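Beneath this line is the structure, given in structure tokens, with notes to follow.
The complex is shown incomplete by one protein chain, all other protein chains being positioned as in the whole.
Should a chain be cited, it is by its letter among A and B, assigned in written order, with residues numbered from 1 in that chain.
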Amino acid sequence: MSVSASTAAAAPGALSAHRGLADRLGDRALIGLTWLASAAGMLLIALLVYKVFDQAGASLSRFGLGFVGSRTWNPVSDEFGAGDFVFGTAVSSFAALLIAAPTSIAIALFLTELSPGRIRRPVTTLVELLAAIPSVVLGLWGIIVLAPFVNNTLEPALHSALGWIPLFSGSPSPFGLIPAILILTIMTVPIVASVSREIFQTVPTELKEGALALGCTRWEMVRMVMLPYARPGIVGAVILGLGRALGEAIAVTMVIGDTASIHASLFAPADTLASRVASEYQSATTPLQISSLAYLAAILLVLALLANALARLIVGRSTRRLGASAGGRR
Amino acid sequence: MSVASVPTPPGAPTPPGAPTPRLLAGGPRRRRRKLLNRAMEGTATFAALAAVAVLLIVVGSVLLKGLSAIDLDFFIKGPAPFGQSGGGIANAIVGTCLLVAMASVLALPVGILIGIHTAEFARPSTASAIRFALDILNGVPTIVTGIFVFGLLVAGHVQSGYAGAFALAIIMLPIVARSAHEVLTLIPGSLKEASLALGVTRWRTVLTIVLPSAAGGLITGALLAVARVAGETAPLLFTSSIASTLISTNPSQALASIPVRIFELSESPSPSDHAQAWAAGLLLIFFVLLLNVLARALYGRAQRRMGAS
Partner (left out) sequence: MINNKMGAVAACAVLASVLAACGSSSPSTSASGSADTLVGAGSTLVAPLVSQWQPEYDKKAKVAVTYGAIGSGGGIEQITARTVDFGASDAPLSESQFKEAKEVVQIPWALAATVIAYHLEGAPNQLKLTGPLLAEIWEGKVTSWNAPAIAALNPGVTLPATKITPIHRSDGSGDTFALTNYLSQISPEWKAKIGKGTEVPFPVGVGAKGNSGVGGAISSTNGSIGYIAIAYVLANKFDYALIKNAAGNYPVPGIPSISAAAKALTTVPPDNELSIVNPPVSAPAAYPISTFTYAIVPLKSPKASTLKPFLKWAITEGQQYGPKLDFAPLPQLVVAADDATIEKIGS
């Protein structure tokens, strides 16, 4: 007995005595390696932000913060300002979200509450696959299929029905804010819908069943229980979608008409921060113009990072709160 | 004490003589509520159907218009000279494969290592800081990534496949790291503890037990990341766009790529250019959707396995 006990007692010690150099160093090496990888990742982000602002340096020092609101973009006189593009970015992204947010919430509700079990998975997958379509293909579809439709059908219809509103005044054009808004909507719906769906799944079933038991219709249950409960998360999801819409360059530049201008009408061509950088960065003629384009990119970076960080904070906080309390169906 | 002032608990039978609670009342009010409910349900269903319809319309357009332009030349020849029809995107296909392969070689190991770090070794506060930073990186618009890599690697030198691959790798990194982290945290702690209890060192545990168990999920993350960057145009616009019309495997020069080629062809007024753009788009969508479906299937299988064990 004592022999086996002592053997048992000695076993861990014996094992450690047999540990070679590889074993002893292996832990340190792996931990070190992984730590290095994480450090590299963090360094990358810092370097990225630094480099973009560094390239914008000449324009930053020349125009300062007034650049953000200035409406000049004149390569001939070497004066630049981001005003037209901030407007284009703001209008296109917010309008896209105005359409995408309710649509996505409706889709998320359909997937969590209404859809029969059998079609739930396939439809969820299909909606998420919409996000997988490369933006250049969506832009191609936009130029060849959507733009003529907008020019020949949609805008004339909007004009004749709602032409008294300045938004829909002006004459139809295949390229402009409207096709850009539609394409941005198509791109943001899958993101907002899938995050909203996950948020809705965390609503505790007891709350939902309680409302239904009290005689609420399903819509009343959604309105009085689910939406208020999930509201922070939904807001986060929408802001996430906003971040995506802000940063889209390729699909937007293909259909927006690449024109630095501000009009009341949504039919008119315009330009966004991302789209202007994409179309001009390679062909800028003066160093100040190159730097101003980098300044546009820096503004875009700040906006997108703010939206993203805000969204993550809100969604993270709400899912932790919701998930921790009386776990819902997953 | 009036009976009516006491609220009836749910499920309890209504005491006789008590007025019917508003919610349970019948009549026109109830009909209106039911109508509203129907309308809302219809709206939600319609929204979902609309999303599916849009997907089908877009993919359908690409399929219909692209299929007719696909022939053998499409795959084996480079672009035809200006004004001539025919030719193909062979240089872009090879270029995309090479760019994505190089980006994967860069991003997969680093991303998985970061995932191991945050899942296994880092303190919870450090881990969440790193994950937050990676989410930030994920949110950087790809055009800005392109500007960054241009300033870092191209300005003062030349465009190159290396620069393009590096830009793609930056986009892949957060996706790989995040999915690696998620998969690794799903590994049951009991598995790791059993191994450690047997005296196996941490690094051996990770390499020989944790990683193989997580292989399915790691591959899923890799596939999703590859699917994402295969279709990216913006990061390549300034780093690898002035490329040869001949098939090239030389990464020290710019490499052609399918998304950039689609971008170039899409602006042209010529119908044969459009046809080629659709065909290239079809190839791209097919590849991307295939990877996505594969990734989902693998992830589903990995999750079920994790849940079962």
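Everything below uses one rule, namely that contacts are C-beta pairs under 8 Å (C-beta built on N, C-alpha and C of every residue); 3 or more make two chains touch, one makes a residue touch a chain.
Just so it is clear, the model here is predicted, and its values are computed rather than measured.
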{"item": "Contact partner of the left-out chain, one of A:A260, A:L273 or A:I299", "value": "A:A260"}
{"item": "On subunit B, residues whose C-beta touches the chain left out of the figure", "value": "81-83, 94, 97-98, 100-102, 104, 154-159, 212, 215-216, 219, 222-223, 241-254, 264, 266-270, 273, 298, 301, 305, 309"}
{"item": "Touching residues on subunit A - with respect to the absent chain", "value": "72-77, 143, 147-148, 151, 171, 173-176, 253, 257-261, 269, 271, 279-280, 282-287, 290"}
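Here is the rule we use: only the chains that are shown with their structure count from here on.
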{"item": "Separation of mean Cα positions, subunit B and subunit A [Å, integer]", "value": "12"}
{"item": "Complex interface listing, subunit A residues touching subunit B", "value": "12, 15-16, 19, 23, 26-27, 29-31, 33-38, 40-42, 44-45, 47-48, 51-52, 54-55, 102-104, 106-107, 109-111, 113-115, 123, 125-130, 132-141, 143-145, 186, 189-190, 193, 210, 213-220, 222, 243, 246-250, 254, 274, 277-278, 281-282, 294, 297, 300-301, 304-305, 307-309, 312"}
{"item": "For the subunit B and subunit A complex, residues of the former touching the latter", "value": "10-11, 21, 23-24, 33-34, 36-37, 40-41, 43-48, 50-52, 54-55, 58-59, 61-62, 65, 109-111, 113-114, 116-118, 120-122, 130, 132-145, 147-148, 150-152, 170, 173, 177, 199, 201-204, 206-207, 227-228, 230-234, 237-238, 241, 259, 262-263, 266-267, 274, 277-278, 281, 284-285, 288-289, 292-293, 296"}
